[in-house]
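Every protein chain of the complex appears in place save one, which is left out.
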Amino acid sequence: MDLETLLSFEWSLMTPEFIVLIVATLLTLLDLFLPKKFNRNHLGWIGLAGILLALVSVFGLIGRDPGSILYDTFRLDSFAKAFKILLLAGSALVFLLAIDYEPKEGRGEYRGEFFYLFLTALLGAMIMSSSGDLITLFVGLELLSISSYILAGLRKTNVKTNESAMKYVINGSISTAILLFGMSYVYGITGTTNLKAMAGMLSTVSDPQHLYLLGLAFFMIFVGLSFKIAAAPFHMWAPDVYEGSPTPVTAFLSVVSKTAGFIIVIRIMLSIFAAVPTGDEGFPMLFALQDYIGFLAGATMIIGNVVALRQRNIKRLFAYSSIAHAGYILVAFTAMSYVMFDSIWFYLLAYLFMGMGAFAVIQLITAKEGSEDISHFAGLYQRSPVLAVTMAIFLLSLAGIPGTAGFIGKLNIFLGALMVNPSHYVLASIMIATTVVSYVYYFGIMTQMFFRPAAGLARAEAAATVQGEVPAARRRLPTGTTAVIIICAAATILFGILPQLAFDFLQSNFNQFIDFMQ
Amino acid sequence: MELLNVYQNNYLIVFVFLCLGILLPVVALFAAKLLRPPYKAIESKYTTYESGMEPFHDARVQFNVRYYVFALMFVIFDVETVFLYPWAVAYEKLGIFALIEMLIFVVMLLIGLIYAWKKKVLKWI
Amino acid sequence: MSSVPITAFLALALILFCIGLYGALTKRNTIIVLISIELMLNAVNINLVTFSKYGMTPAITGQVFAVFVIAVAAAEVAVGIAILLALYRNRRTVNIDEINTMKH
Amino acid sequence: MNSIYLSLLVLSPLLGIVLLAFMPKTGEKGIKLVGVLATLPATVLALLAYFSYQGGKDLADYGEKVRWMQFGSFGQLDPNLFTVYYELGLDGFSLLMVVLTAVLASLAALASFHIKREWKGYFMLFLLLEIGMLGVFTAQNLILFFLFFEITLIPMFFLIGKWGYFNKEKAAYSFLVYNGLGSAVLLIVIMVLFAKTGTSNIEALKVFLNTEGAQLPTPVSDSVKMGLLIALLIAFGVKLPIFPLHSWMLRVHVEAPPSIVMLHSGVLLKIGAYGLIRFGMGIFPEQFAELAVLIAVLGVVNLLYGAFLAFIQTDFKMVLAYSSISHMGIVLIGLGANNEAGIQGAIFQVVSHGLISALLFFLVSVLYERVHTTNINNLGGLAKGMPLTAGFLLAGAMASLGLPGMSGFVSEFMAFLGLFREMPILAAVGCIGIIMTAVYLLRAVLAITYGRSDRQYAGISDLRSFEWAPVLVLIGLIVLIGVYPAVLSQPLESIVLGLGG
């Protein structure tokens, strides 16, 4: 490859990635060379600025025709653009949270790492979203995973953090190995790692032995990927890691990382297995195996929602809730309807805001109370009604109550599941039944916030409020977190009432994701 | 076929060397066993040597973490050479693009090194 | 070309993978678990290299993939060991069964 | 076509919510005043609509339709496909329900003066509840209907859970889970219809599903239709409630604050009936006819079950709760008859029971405010201490048991008329229920008013200033309907003709 070919590539397609990479590098160096006294939070603001810049550049790229560079290993299609927006927006919110994060044992020396590891993880996710090759996909996945492992274990002196990070690494590595093993078979059958070329090769597969091998590969890949999206059977890490990680990391894992997980699921599954013909009619393999995905989706929803019922730790509860949400999105993936991309995108968008907002409130409360037990939400309504009401909005949205973005998201998924022929009645029913189950624990938190009197420390504070003093809770609401809460609450309601804003954006800019496989 | 034979023979040689490398100590130790006069060492010869003092504690105590950190550093950097070697071999054919790519790669590596440096990982206690 | 059939390599890889999986899922010692995971990844590498050499359409990509897998596996294990070290300093154990303060 | 009249009507309480949000927590008087006033615009608008309809205005003029959201990218194919509109509209039935809702909401707001704490939150939720109820009756498509339907759920949960009595949280949860499941089933029905036909507009669905060879994205077989109808029956059966699905409703009636129960039993339960009539009967007429017997049987079961259990209750609220179940049986009986008289009777019963139970629960509220108990055994001799309250209680009971000249009589009469024509034996069995109603109501009310007096009512005031308004309005309406049923039947004519067999 000489200089001309090098320059002939449209490098501008990679602008967002470059920005993130450069900012991450810059932050690393700044963190190393700035004096110790320098407040590392400023690095967070720089990182945030970088992410926003990248976001702007993605919007700038929206109008551009789909293209690929580096011999089709990096491609910018509608899918990539749409999901990069989600990733970047989520990360921006995570940064706002991270800047305010103030753990009990002190932020210590790893303040700077906090920020640039988020960025590298984000970079991995972005690469995944626009990779056209198994290798880049894998590298992106691992960049994300390894950064997440470190992030999860960053509070080195905290036993819970250590423990959860350890579990995360082990589970993650096992699933990576399984995933790779599946990938290696697919590679073996096609002899290429390029997704598009693979699809081409696979469309002519007819040897039953190969089909058998592909089926095996399908299961391995799917099981491996289910780890990333925290779906059954690889969901067990989620509760521990969510509980043990610093709250911004939890938010990151639950929102950005999950989005990335679905990105890779869609990329791999749709690129590879939708191309394999099975049976006499050449029915695509992915459709033939729909039932299995559906089974996992159902199991995920049931496990997530049912186990969440008995959680007392708020972060564990949200871990299970996030497992459940992964299940809902898997329903959309299972159905494979015309609105699949739309519904997954919209659901992830809604989840981005509602999840992130909820985590912002959780961070505020847990930081103040020093405990993650649900009972510390008691009496929140007395102490700070606004916080309680915004949290209620997020919870309602998570529960899928109309008027919130979560409802529209569920509606969309539902529509997809029932639209196809034959319709997925069972899956839709499980989804809705588990949604009702989820009411119980979401409303359980609300019960705490609204019905129960505040306990201990909080009560003293509430009393102070009554006497007209400024309570500690309201003395200084951190800027970043407040911003996150406001943005998320506004967006949750906005997309709940005017979802057409998002739909129009999708429909007018991404052309039904028709260029996904072109 | 010829080429394959050469290839396989080469590795056969490697295997021969491996065998010899293992055989020599075995044979030598066996020879020593045969040659040396029979003896019965006194009990104290079997104690652990601690400069003449009575041994205390088990020796397998916890190490300074530095040792492990170096192991980690080694793993990382050694694996990076996995990328550098093919690159160097194929450099002629790859041209300037590979150079730039590798430059970025090595700069990242260097940042890693600087990171370790600044975090005082490279300092020996 | 080769006297050894491709299936032999694949079988070897599969066996290695299964051993690794078994070890990763059943062993008590975290270090052994990490090693088992390495085993699984190396099974993948064998597969990739085999396919790249004797596959239906031999191409170098498989080996490239394997190189990436090696590198990433190393990074993964490095992170794993680093976390294990931190854990060991706090808990004095590498036994997975004892890493269980978080339950339900 | 596109007037914003209905939007104003439905969303007018929002103004009150916004106002309340900026008011200080502690200003009790102001909050209560704003709370009551905020319910008035809706009442005024609703009544205005009613009278201008009586004056000959076409109800279609009130319709409004704005594109709200479109799923998928089907816009190029057909702009209506998978599009959900924000569409409100009125027909005779919904007009009646809107008027009922608006009036009851205003009265319940008045009754809410009895609330003791956190008025701000209370009234904000109360107004939200009103929005939901009004929206349910004006929504012209299923998704919008569901949206408003769920909006009623949330405020109810909080109103029960925070301002209720001793077991309030349990009641709130049982309300939430039952109704959540009910609405879940409803959502499945709605989404299946939407997914199969590409529209959720009620009128369009009626046309699509009952025309041979209609062009649909996916065909809907008869068995699917049957399944959907049964699902609907379950969904609305929870709300109504139909016999095995009723236990939550008892808890709510007992634990919720009486002002909320006024709305709950007056309006919210009726959503079930409304839904069954509008959707069950409207969209699946053939299947509904097949199920008519089942529904009638369920109605009779409800009627008898409620009546017999009401007979043995010691808590007056429990009596009323079981009587609600019993009366909802009459609605089902009317529907099961599936003929003009039956359906008209059912709708009459919906409205009339709304008024009657609101009256009774308001009186319960007044009582509880004074004596802090609703146990029949502790309330004896009320007539001496509070003659007016006792009198109205008796009047309410008479209305409820179907005394001619009051609204209850008309509805029961028509419902049974309908059923006798179709299934005389079943109707005969049902009549036992009517008698039982008289028995248990009189037993309870007489025990309270004239029974053994073991309580000193001295120093307890009778009906006070603001408490007169609800009582008089409700009694007035009850009598009006009883004497001059045309106020109801006239708006219903077109509907019933369209629906009935």
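Observations on the model:
A, B, C and D are the chain letters, set down in written order, and residue numbers restart from 1 in every chain.
Keep in mind that, in the parts below, contacts are C-beta pairs under 8 Å (C-beta built on N, C-alpha and C of every residue); 3 or more make two chains touch, one makes a residue touch a chain.
One rule holds for everything that comes next: contacts and distances are computed from a predicted model.
When the unshown chain is looked up in UniProt, the name that turns up among "ABC sorbitolmannitol transporter periplasmic binding protein", "NADH-quinone oxidoreductase subunit H", "Polar amino acid transport system permease protein" or "Dihydroorotate dehydrogenase electron transfer subunit" is "NADH-quinone oxidoreductase subunit H". In the full assembly, the chain not pictured is in contact with B, by the touch criterion defined above. Along chain B, the points of touch with the absent chain fall at residues 2, 5-6, 8-14, 16-22, 24-26, 28-29, 31-33, 35-37, 39, 41, 45-51, 55, 58-61, 63, 66-67, 70-71, 73-74, 77-78, 81, 84-85, 88-92, 95-96, 99, 102-103, 106, 109-110, 113, 116-117, 122-125.
As a working rule, only the chains that are shown with their structure count from here on.
Inter-chain centre distance (chain C to chain D, centres taken as mean C-alpha positions): 64 Å. Between chain B and chain D, the centres computed from C-alpha atoms are 81 Å apart. Centre-to-centre, using mean CA coordinates, chain A is 42 Å away from chain D. Interface of chain B with chain C (complex): residues 4, 65, 68, 71-72, 75-76, 78-80, 82-83, 86. Of all residues in chain C, those touching chain A in their complex are 10, 13, 17, 20-21, 24-25, 30, 33-34, 37, 40-41, 43-44, 47-48, 50-51, 55-59, 61-62, 64-65, 68-69, 72, 75-77, 79-80, 82-84, 86-87, 90-91, 96, 99-102, 104.
Those residues of chain D whose C-beta lies close enough to touch chain A in the complex are 67-75, 82, 121, 143, 146-151, 153-154, 157-158, 161-162, 168-169, 172-173, 176-177, 180-181, 184-185, 187-188, 191-192, 194-196, 217-218.
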